[in-house]
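Only one protein chain is missing from this complex, and each of the others stays in its spot.
And now, chain A:
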Amino acid sequence: MDLVTLVVFGSWLAPALGSAFGREVFASAENADKDYDSAFEYDYESLRIGGLVFAVVLFVLGIVLIVTKKCSCSSDKPRPKTPDEETAVPIAQ
């Protein structure tokens, strides 16, 4: 299941990433012109995509962390068991 989600995310990510890089280049090129009269623009699109990639990466990392060796969480530590060999009634001799 984990793999499937990864693949889905991956296939969705590829074009998104590509476009993000493309626009970044475009935006910086525009800035170089320094047209002070143009309306204030901010490249929200690449910000969005960058943020989403960040979210997805964190999410997947979190999941991977949980899935790998789930049982060794600290509160579940095994208790050493010492069998009590002593019999109940003290011997009288």
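Everything that follows uses one rule, which is that a contact is a pair of C-beta atoms (placed from the backbone, for glycine too) under 8 Å apart; a residue touches a chain by one contact, two chains touch by 3 or more; residues count from 1.
Here is the rule we use: contacts and distances are computed from a predicted model.
**Q** Refer to UniProt and select, among "Calcium and integrin binding family member 3", "Sodium/potassium-transporting ATPase subunit alpha", "Protein YIPF" or "Tetraspanin", the name of the complex member that is left out.
**A** Options "Calcium and integrin binding family member 3", "Sodium/potassium-transporting ATPase subunit alpha", "Protein YIPF" or "Tetraspanin" narrow down to "Sodium/potassium-transporting ATPase subunit alpha" for the missing chain.
**Q** Write the list of chain A residues that the hidden chain touches.
**A** Where chain A meets the chain not shown: residues 42, 44, 47-52, 54-56, 58-59, 61-63, 65-66, 70, 72-77, 82-93.
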